[in-house]
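Have a look at the structure that comes next, please.
Heads up, one of the protein chains got dropped from this complex, but the rest are sitting where they should.
Take a look at subunit A:
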Amino acid sequence: MAHETQLITKRAWQGPGGPEGYLTVTNASLRWQPAHTGPELCIPLASISNQQRAKDKPLVRIALGPAPAAPGGPPPGPTHHVFAFESVADRDAALDVLTKVIAALSAGSGGAAPGGAPGKGAAPEGPAVAGGFTRQQRQAMLARDPDLRALWEDLVGGGAVSEGDFWSGVAARLAAAQPSAWGTAGGGGGPGAPRRRLGLSNILQRVEAEVDGRHQRVLRVSLSPEQVAQIFAEQPAVLRAYREHVPHRMAEEDFWRRYVRHEMHKESKRKARAEGLGPAAAAAAVVDDAGGDIFREAAAAVAAEAAARPGAAAAAREAVDPSLDLGASEGERYTGHGTAHAATREPELDSERLAAAPGGAHGPHEDPDDLAAALNRHGEVVLQGVEALARVEAQLRAAAAGGKAPPHPHGHHQGGHGGAAEGAEGAPGGRRRRRHSSGLEDLHAPPAPALEALRIADPRRYFERSGGAGAGAEHADAMDLGLGMGLGLGPGGGLAGALSCVDPGRLPLPPVAPAEAQAALLEATPLARVQAEDEAAGPGGAPVPRASAGAPRDPASSLPRETMAALRRTALAVNEACRHFWRCVPPNTAARRDKASRLVRLLEAKRSEVEALNDRARGVEGRFIRQLLKPPMDMLLTALVRWDEELQKHPHPPHGKG
């Protein structure tokens, strides 16, 4: 068993309701180990004849081939085993590996012995499948990539890392490099990917209702809570009517019946207008709107509130994303033309509004029945996202918590645009809403965090104002220059002149003379200085004229190709060995400890190798080589120091399952 390579392990129960344990697929068998006590189960892969997955259930039935029962021998074992996994995804992951291993076994037709690290320089035999790669795939990859080959010989050939571990690492690197092509079955697109969130539907809400066509009665209304919230957010008049009437004057169901009927009435009026019916025909075709008075009253109240606050609706409109604002109703508020979208608008109501408006001024509010305005509001709510709904729900909850729904004389609802009006009040400057405040974070960059400027002069003001968070961090305006501190710009006499001479949009190119920049570099960088001195001295100590002033030679160009290749291989091997080592930390099981010990031996060898390279390095190139070997040396020392610490903490090998 020591030579078997574990490929995947999942938690599994032996049969539904059976004992809990862990199912492991190795390169030679399928093993089930109980979590607590009990007998283990080992099924050789060769004996598996079939595997059946239950549909939509995390169950699998492993059928075993007919075993020849020797006469007089032990009775034949069970013909199948059933395992229950935690999830269907777990089951599929385990069975996919199992299928691959069985297929590779049958294709290999008993070629190389499974497990066992091959000798140095040998062909990559090992298990049929390692890290998700078949033997043929692994051979092709090693033949294609000499660096990988060298790495494989260092780690697997030396016995420090098993074939499965090595190829698992390779697979992980490939998956990290190509996240779109490699296993994204876990969902989410990797740990760094932003979490997707369900947004709002961009479909204008149409309430589904069963209507008795003959008597034009609404029989049944289907509404989800999200739909209700969206209707409230988009139609403040409906929200107002709801808060005024439900539940103390009418039941919720009755309210929504009225609402549907009112919408049908508006729709039929639009149709009649579009079809150009005469007044009599239109009156016959239009659905009766007996219960719609509550909505008309609420709409009138909302409009009156908006008119009483001149500029609020305009500010709200300003807050709407300009790319969505249809802006249709404002310029078309006249009769005769362009009224198809506002088919339900009553001319009398308009005249009443005109008369009611203070000073005869017509407030720039929007008609609630205007289709363009409805689309604007809908677009606005969709862009605001679920925050708009949350606001409405909070209002409703607050109203419910206060006992009876108040008649809403001065409720939270501000009329006009609901959330938009609040947003406009929050930004008195009428600034347009930024697109990424729409709640669809996965489509936009994260918003800038609101920062409060910190003033040491008076920390209290900072802490008192930090709740407001009105000031953006980028705006150094809030940094109240010159307050609390004497601004005696003593040495700044030349500063004004320097500022006037420099245009930040047109900085000089190059900003500093190349000779001076090189001089500064040589002063501060030993390698560059040594190289420059070396070049200046020439081969025989005689100064050599520089071919191109200010262009130092790349030290890598003077190194032999073999040296560069050796350095590269060393760095890669150290990197990979350290990666495997850190996966074994903390070494809290015997298997981890064994693997870490093997890796530490490899790391010690690599350290000797790097030190020898450092010692052999001479001259300018030597300095360059030492510079290149600095990161691997740091990695080696860090790993070895950690291993020493672990040994001090746990001088004796921990006892446990391997």
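The rule is simple: contacts are C-beta pairs under 8 Å (C-beta built on N, C-alpha and C of every residue); 3 or more make two chains touch, one makes a residue touch a chain; residues count from 1.
The working rule: contacts and distances are computed from a predicted model.
Undergrad: Missing chain's UniProt protein name, "Ubiquitin-related modifier 1", "Cytoplasmic tRNA 2-thiolation protein 1", "Ribonuclease P protein subunit p30" or "General transcription and DNA repair factor IIH subunit TFB4"?
TA: "General transcription and DNA repair factor IIH subunit TFB4"
Undergrad: One chain is left out of this view; which of A:Q518, A:T589 or A:N614 touches it in the full complex?
TA: Spelled out, the listed residue whose C-beta touches the missing chain is A:Q518.
Undergrad: Of the residues A:A35, A:A398 or A:L495, I need the one that contacts the missing chain.
TA: A:L495
Undergrad: To test your reading of the contact rule: which positions on subunit A touch the chain that is missing from view?
TA: Contacting residues on subunit A, toward the hidden partner: 192, 445-449, 451, 453-454, 456, 472-474, 476, 479, 481-482, 485-499, 501-502, 504-505, 507-508, 511-513, 516-521, 523-529, 623, 627, 630-631, 634.
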